[in-house]
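Excluded from the complex is one protein chain; the other protein chains are retained at their positions.
Labels run A and B following the written order; every chain starts at residue 1.
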Amino acid sequence: MRGANQAKWVVAAVAVALAATACGSNGGSSSGSSNGGGAVNAQGTFSYQSTEPQNPLQPANAMEVGGGRIIKTLFKGLVDYDPSNGQLRNQVADKIETTDAQNYTVTLKSGWTFHDGTPVTAKSFVDAWNWSANVKNNQINSDWFSDIQGYTDVHPDEGDPKATTMSGLKVVDDTHFTIALDGPVSYFEYKLGYTAFSPLPEVFFTDPAKYGQSPVGNGPYKFVSWEHNKAVTVAAYDKYAGVDKPKNAGIVFKNYAQAEGAYKDLVSDNLDVLDQVDPSDLASYKSDLGDRAVDQAQGAIQSISFSLYADDWKPENLAKVRQGLSMAIDRDTITKTVLNGSRQPANSWVAPGAMGYKDDTCGEYCTFNPEKAKQLITEGGGVPGNKITVLYNADGGHKEWVDAVCNSIRQATGVECVGDAKPDFKTSRDLIKNKKVDGLMRTGWVQDYPLNANYLRDVFGTGAAANDAGYSSPAFDQLAAEADKATSVEKTAELYQQAEAQLAKDMPAIPLWYYKTTAGYSKNVQNVKYDSFGDPVFTQVEVKQK
Amino acid sequence: MPDMIEKSAPAGEDAIPAQRGGAVAEAKAEKPRSLGLDAWHDLRKRPVFIISAVLIVVLVLFAIAPGLFTSVDPRAGDLSKHYLSKPNYLHLFQADWFGYDGQGRSIYARMIYGARASMVVGICVTAGVTIVGGLLGMAAGYYGGWVDTIISRFTDMAFGIPLLLGALVILNAFQVRTVWSVVFALVVLGWTQMTRVMRGSVITVKQSDYVTAAKALGAGTGRIMFKHILPNAIAPVIVVATIALGGYIAAEATLSFLGIGLQDPTISWGIDINSAQKVIRQAPFVLFFPAGMLSVTVLAFIMLGDAVRDALDPKLR
């Protein structure tokens, strides 16, 4: 998933991503209980800056942030991530057992109920997954089930599905079911934390479309109302059986067309919790909000990729030119000035916080050095045509930094550089996907799960869906293949670190900076913490006594 | 209201309708000296005209030869000067006269270099819209009947197209977008309003006694339209056009903002106004100068329009 901030899609990607990461980089935040102390009103509700869900509220059908975050409060799967330390923790699952990373036995806790009072059973999961994976049901996230045996029966590449159930899923009894995968996936449990793997109640299957307008889940909050284009309201579910019981009575997901408006509402206490500070208020939000301002790391990275398939960049000996261009970018100054400190300069292809993150894998190639940059470009034979363009989408707020990067390259090396704006994300996406870019392009990645494999194999593996550069390195591919076969996550991460070293040699994409969560909250609430994906920990928010 | 009767009866057959207030036909157009020459003699004496003409000449000079006014590269950015360098108003004509923008580029240099694209867009779109809309509006208003029906209903149809949709579709059709594709798109999307304004104005003027008189005297259609109706009907068109000129310069910026307008390395006031909005809290002066130039341009044309209209309008003599 490639992404960038501001545009709703990006944030969308954040929602897709699993909860917290195993990083401990939650530090640096001024949020937390330090500013607490007010009496708490357990019956109080608060509002949160959101956007209109783009799809019916079905757990496997939310990819963008508007629906994604709401789904996360309404549903709870087998596992999730502890927002305080990013560790995987069991929720509905009592235990998930495997010996070969391919066959899993799941045991459920008892006592979990859906918001309509019916119990959560093994069947609730298996039926939900079978339904969501079925190509005919048009769920955006249907390919999340592709590891499971029999997936191609319900989700063939072409034509109608041959079956309605996946052979890899078997209900043993009310509290047990088994999962068989096509092959070992050492980090499958990480994936299970994603909302697509949520259970569904019986009532769902009677009318999925109607259900999508008023969902019944098993999460900490139950659905109350959806006023289209205005707000979605949820209320705390008093029979919630999870470990993270809500400390407040409910949330209003308030729809904002522009982040500027949300920010002004927050400053005047008409909105309680912010998603992101808009660019025009970044320079002053810390002085506006004081200790209610939030600034912490996020699991996403911004980069610019080369169209290695285009005639200009096809020749194999251009790696030095690419490294030179990377060294011509003054990341420190750009993040401090143009981006107002809302990003952290990158020196690797994996954001800190992901398991397997290694500092400075890019080394000197990600350090600003105009002389060395010029020298490398000359040694590499020069930039084709002595001119580059950087493709980006105009609806994502990228113009400022693309201009700054181009300025930096132009002044450091004399290579002409211009931004090439396309009106919107889907237009630029079309060009990138169909490999029609002739030059450089803005790319980014928001992690699906907090593991370096996700940043590397899914972006740089030969033929990977998100391999926009068209990069293909036998050395990289081989290390990735070995890593995937490992039976422990630790070993997988380590082998991927070796694969990452290959990227510094080839420089198919220039890492620019890691994302940060820049947000804040109103005087009405306290104990507002954000996980490393930029999502507030909704259940922990405390509403102050008026 | 009395029952309506056919309005476009041939001149001479129709009784001259009683006019409210008892206005009498003015036959100034029958003077020996031509209206245009007359207007020009009049114009030269008006200070408003002289001031506006000087302003416009300076702006046009900016557009033609920006290098005369500054030697600074308007694209060269130095991030160490990012907003922090406030304008230095004593450094006349130097890079830091008006300070630096968010990319550390000289605002003064960008103000000078931005004139070309902005002036081209502003003037050409206004001219295009006025000519297209003016002619259509005049035809619709003067002839009435089925000509009016076709033009007016077509205008209604074009009016229904959301600007954003139209701009996206038109500008995406261009492989390479230049100033001229932006001009084209804005004219295509902008002529409707001018058509209606002109039509409305012509409908009123057409009923005047002097038009009836001219018809009775056997003046040709072209002569009536351009010598009698146009000078009397042009006032609202000039007002709308001069204000719209500023609107088009700003519209260009909106298109750029949406990624379908002018792009780097082109420089325009509109683009700078747009990016300055984001930093209005930190550095309002970044907005002030390009927006000020826009104001000055509009002011010059409003004054010019006022002067020309006064000179053309016999009633105001």
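In this section, contacts are C-beta pairs under 8 Å (C-beta built on N, C-alpha and C of every residue); 3 or more make two chains touch, one makes a residue touch a chain.
Assume contacts and distances are computed from a predicted model.
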- Hidden subunit of the complex - UniProt protein name among "ABC transporter permease", "Acetyl-CoA acetyltransferase", "Acyl dehydratase" or "Glycine--tRNA ligase alpha subunit": "ABC transporter permease"
- From the listed residues A:Lys374, A:Arg429 or A:Lys491, report the one that touches the chain absent from this view. A:Arg429
- Residue in contact with the excluded chain [from A:Ile71, A:Val120, A:Val135 or A:Ala504]: A:Val135
- Task: Specify the residue from the set A:Leu74, A:Val92, A:Ile148 or A:Val446 that touches the hidden chain.
- Result: A:Val446
- Message: Even though one chain is hidden, which residues of chain B still touch it in the full complex?
- Response: 1-7, 17, 19-24, 26, 149, 152-153, 155-157, 159-162, 164-166, 168-169, 172-173, 192-193, 196-197, 199-201, 203-204, 207, 235-236, 238-240, 243, 246-247, 250, 273-274, 277, 280, 287, 291-292, 294-295, 298-299, 302, 306, 309, 313, 315-316
- Message: Give me the chain A residues in contact with the hidden chain, please.
- Response: 1-3, 9-10, 12-13, 16, 53-56, 63-64, 135-136, 138-140, 142-143, 155-158, 209, 212, 228-230, 255-258, 260-262, 264-265, 267-268, 270, 395, 422-427, 429-430, 433, 444, 446, 465-466
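The working rule: only the chains that are shown with their structure count from here on.
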- Item | Between chain B and chain A, distance of the C-alpha-averaged centres to the nearest whole Å | 48
- For chain A, which residues count as touching chain B in their complex? 279-281, 283-284, 330, 333-334, 337-338, 393-395, 399-400, 403-404, 406-408, 410-411, 418-424, 427
- Query: Of all residues in chain B, which touch chain A in the complex?
  - Reply: 75-80, 82-83, 102-104, 168, 172, 256-260, 263-265, 275, 277-282
